[in-house]
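All protein chains but one are shown at their positions in the complex.
Right after this comes chain A.
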Amino acid sequence: MKWDQLELDPRIRAAVRRAELRRVGDVLCVSALDLQRSTGLSHSDVQRLLATAAGACRRHPLVPAVLCGGQRELRLTVGCPVLDGLLRGGLPVGGVTELSGESGAGKTQLALQLCLCVQYPTQHGGLDAGAVYICTEDPFPVRRLQQLIREQSCLRSDVPPSLISSLQFSDHVYIEHTADLDSLQVCLSRRVPLLLARGLVRLVVVDSVAALFRSEFQADDWLERNKRLLTFSSILHHLSQEFTTTVLCINQVTDVFSRSDSSGPLSSNMSPALGLAWSNQVMVRLMMRRLQRTVVRGDQSSALRRLEVVFAPHLARDGRDAAVWREGVGGVCSSDTET
């Protein structure tokens, strides 16, 4: 925000230039007395300056919640009615959703499924745009994505087959590989905002968050790590708010040895990696666990999983049993048999 864009008394404008206040926001970060001292303006002039600056810096005025745009109430379906029931419609837009779990739990499977779900129109639970998938550890599982695309009509029986065949799924999944923190930063600050601004994507998946932060920092560097983590998460949060996108971060887990009382009733002895600094940045936390039992549906059998909500502003702490099938991740329904 430049000073030229504001309507100011020329005398005030000259005083601001003298005080070398470059950005309009800087005026608000200084106390009124300091402003008076540095600009030499009178008390009422300073108040007028602050009021103009504040009016320019706010994006939206206060509106009654009943009138607030329906954009923020959109949900991205997961592709399965049972899991959508757990999530009350699907993943929210405008906040960071985290999915953590041990390896082999099915997190990448669910993320791949979301990359396809997002491409459906809004009446079928999608967001009518593509997805960008950022891989930080393993290479992108292209063949599994192709298999999921082939089986879409089996998974999404609620969508007319003509619509499914008309969508070019693989054209709208943008894949990025970032091997270290710096390239991840570059990707998130340059390439991803470009895709978002053009409306080409409305889902950003980072698989996984923990990999880079755990590998690049030693145990004593946790201050530096937290700083980088906060920078990274604020970029993600900003992208999700600015472009009303769903951001999904996949996280690893760590074992919990001592039950510190701050973590809530744990249903397993694992907790998401990256600690409290990361937890504070997350809006919705989901956990996927792999159970000992197996479940059979038709000619397929799969290890049983459980998708749980750890915390979310609009969801109760609950879970659903799920399994990974050829067509994707689906909740277990009554017709499936457990062994």
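We adopt the following convention: a residue touches a chain if its C-beta (ideal position, glycine included) is under 8 Å from a C-beta of that chain, and two chains touch if they have at least 3 such contacts; residues count from 1.
The working rule: contacts and distances are computed from a predicted model.
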Omitted chain, identified by the protein name its UniProt record gives, among "Origin recognition complex subunit 2", "tRNA-splicing endonuclease subunit Sen34", "DNA repair protein RAD51 homolog 3" or "AP complex subunit beta": "DNA repair protein RAD51 homolog 3"
Listed residues A:225, A:285 or A:305, member touching the removed chain: A:285
Absent-chain contact - pick from A:6, A:149, A:230 or A:303: A:230
Contact residue for the chain not shown (choose from A:64, A:139 or A:298): A:64
Where the unshown chain meets chain A, residue by residue: 11, 25, 28-29, 31, 41-45, 50-51, 53-68, 72-73, 88-89, 92, 94-95, 230-231, 234, 237-238, 240-242, 261-265, 275-277, 279-280, 282-283, 285, 310-311, 313-314, 316
